[in-house]
Structure formats: C-alpha cells, structure tokens
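First up is the structure itself, then whatever we jot down about it.
Excluded from the complex is one protein chain; the other protein chains are retained at their positions.
And now, chain A:
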Amino acid sequence: MKKSLMTAAASLLVVSLTACSTGKTGESSTNPAASGTPQASKAPKEMKLKIGLPGSYDVTKKEIIDGFIAKFPNIKTEIVEAPWGDFATKITTEIAGGTAPDIWFQENAVILGYGSRGVAEDLTPYIKKDLKEADYISGLYAAKASNGKVYGIPHGINPVALAYNKKMFTDAGVPLPTDNWTYQDMIDTAKKLTKDTNGDGKPDQYGFAASVGITQGWYPWARSQGGQVLDESKTKAMFTDPKSIAGIKAWADLVKTGISPDADFLKVAGGEWKAFASNKAAMFFMQYSNQALINKEFASLDYDTVMMPKGADGKRVVPIVTNSWVIFSKAKQDAKDAAWEFLKYYLSEEAQTVLAKSGASIPVQKNAITKLDANANPKNKKAFSEGIAQAGVTTDENPSWQEWRLAAQPIFVDILGQKLAPEEGMKQIQDKVQKVLDQNK
C-alpha cells in the first residue's frame, strides 16, 4: 500500500493548496515590472529566497551561489538540496502542496510541461526588461514554448560532439576525424578500429560506443539519414518515416556488426564514457559535461573532439540538453523578484565565467564562452560551441516530452539490444508516442 499512501498524502497536500490558493491568485499575478527590482540608489529591500538544488553542488557551482549570497546581503537565502533521483518525486508533491522552492532547476524538457500547467513563471517580461539579447547565444531561449513564453533560464548548455581517442587512432594508423565527416565516414573508420587483440574470437577493442539514451544515442541517429522524430509542430510522431528507420537501423547495426559493444559489456565497463576513456572504444558521442568526469578519473587520456558528423543529407544535427532554472509561479512576488535577481547574477559575465571554467556546461553568455578552458582536454572546445551555433537542436522538447520519451525508451533499449527489428520497433514506438501526443493535445 506504500504507493497508494503516497498518492493519498499527495492528494491531501493539494486540498490544503486549493484551500489557501484562492485568496492568493490576485497577488501572484501582479505585474513584475510594477513592483520593480531594488535600485542602487534606494536602500535594498529585505527579501527571502528559497533555492532548490537537485544533485546539490555537483552540478551547479557552489562559487556562484556563494558569490550571490555575498553580493546580496539583503536577500536571505535558504538552500534545499535533494539527490537527482528523488527530486522529481519531491518537487511534484511540493508543487501540489504549494511548498516548492521559489526557484529550482530541472531538465529543460520537464519545464515546458510545468509551463503548460502554470507551475513555471513566464520569464519573458523579466528578460525584456533586464537582459541585453545581444550578450547571449540563442540557447538562452531553450525553454521557450510554442506560445512564445519562456519558462526557464538555462543552467548551461550541454551539447554533443564526436570524441575520439588519439592513441587508438595512431596505433591503428587511421587518420583522425574532421568536422567534415559524415556518419558513413565514422562507421567506416570505426570498422577499422574494431579489433580482437587477444584472439578469443570476440572483439575487445571497439570502434564506437553506442549509447542507448536519447541525446547521445538514438536521437542523433534517427536524424542521421535525414529522418525526424517529431514533426515541426511537435504534435506528430515521425518514427516510421523511412529515413528515421534507416537511421535507427544504422544505430542498431553498430551492435549487430560488432563495431560497438553491447549493453552487458558497457555495464561492466561502467558506461560509454568509461569504455572510451579506458581505451576500449575509440569514439563515442560525448556530452560536454562528460569531460569533467573523464578529466578527473582519466587525467592522462589523450583525446579530443570534432563536431557531430554530417547526416546523409549533408545537414548536421547537434543535440543539446540543458537543465533550466524555473521560478515558481505561486511564490510571493518578493521571492520572485529575489529569484530574478539571482538569475540576473547567474547570467552575468562574472558567474558565467565561473561556469565556463568549471567545464560542467557551455555558458549562454557570449563573453564567458571565450573563457572555456582550452588547455584542458578536449582542447577543441569549438566542436561544442560551434556545434551549438551551427546546428544546435533540443531533442524535440514539448510539454509532453517526459511522457513520450518514457513510452519510447524501453523499445529503443530492445532495438539496440537486438531483441526487436528496427522496423517493427519503430512501428511500436510510433503508435505509443502518437497516442501520448494525442492525449496531450
């Protein structure tokens, strides 16, 4: 009965919410421009701000938060931490109970769902009032919904690029990848790099480590032959498009033909990035944030990156993910102002430079991007920053992203695990995803 009890508890919370929210709605819709932010000339107003941090300081930077606290002594800051895994559940019940933090960050795609439910504050007026658009890359608008409202501020952008292990390439006498590579070039080279070094009939060195996830795995592959996942309006699934199927077939073939290790191998190796870093796979689609782990645990590894390969139609697709900060729509206006004050600080060159140096993600502030650490591996940071500029796309995020992705993912696991033919699997995914999209119209 544990789950039903939790449901019950959640239900209880909402009753108290509906009871006390009726009186408050007028207050929270106050025009943010009218209440204003503290001016330098006036004595700063005392404010309270509750910041929610999933995954605690591993993913943000303590320096930035400390810097904010030092700069704004008038804002009494309270930090609530929770591990990533539990955060979704925790925040859901807190949102229902109206006790969520004033500001927190979560996966960007989830935030679009918050926007459509009215949980997230629309940040468009704040941005218009206080930010100079020219200072930021387009990634600033990663949380823009189709209705034009912006529901979040990126914590930083995490694009994907092709990482290669230099030593494995030179040992095999194969030329290094370039920004002009196509998927076919990559597959052909991966074949040359796959080897059975101890002669037991099974390869123990692979050309490419395929990921089963969305961003580094099936999403870029589905689009590699010119296919699509959702259509432009994000209301129609395109998984049975022959080009999408062809892309997924190429992805599944990586494991089928033995160019890429299977799930069991990767599990034992500790994931794609570890297989790559321990010289067991020569290439993989690397998310920018992977470098922090690789550089920490495999400091001597000689590797670099190039931009994502071009698709069969000559077009490049660079999937980006971001976690975004949201301001809770039911927070008091004071707290919202304080939260925006925090976000303004977060987007300042000072804080964004801290983010750039941390290597955790690409900042959205243009000046800070020039401060990416070019001495730390991978040295070619342009593979990421240029990649975003040329071809950065989200993984077809829309308000029901979480739901349709959850519906599709297990089937993709079976396709890559060779349990399901790509054609059949894509048909099943098409049905499931379309159903989700229709239900959320």
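Rule of thumb we're sticking to: a residue touches a chain if its C-beta (ideal position, glycine included) is under 8 Å from a C-beta of that chain, and two chains touch if they have at least 3 such contacts; residues count from 1.
Note that in this section contacts and distances are computed from a predicted model.
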I notice the complex is incomplete. Of the names "Multicomponent Na+:H+ antiporter subunit C", "Sugar ABC transporter permease", "Phosphonopyruvate decarboxylase" or "ATPase", which is the UniProt protein name for the chain that's not shown?
"Sugar ABC transporter permease"
Have a look at A:K76, A:K167 or A:K267 and name the one touching the chain we're not showing.
A:K267
Of the candidates A:T124, A:S278, A:N380 or A:Q409, the residue in contact with the absent chain is A:Q409
Quickly run down the residues of chain A that touch the omitted chain.
1-12, 14-15, 18, 85, 88-89, 92-93, 95-96, 113, 117-119, 262, 264-265, 267-268, 400, 402-403, 406, 409-411, 413-414, 417, 419
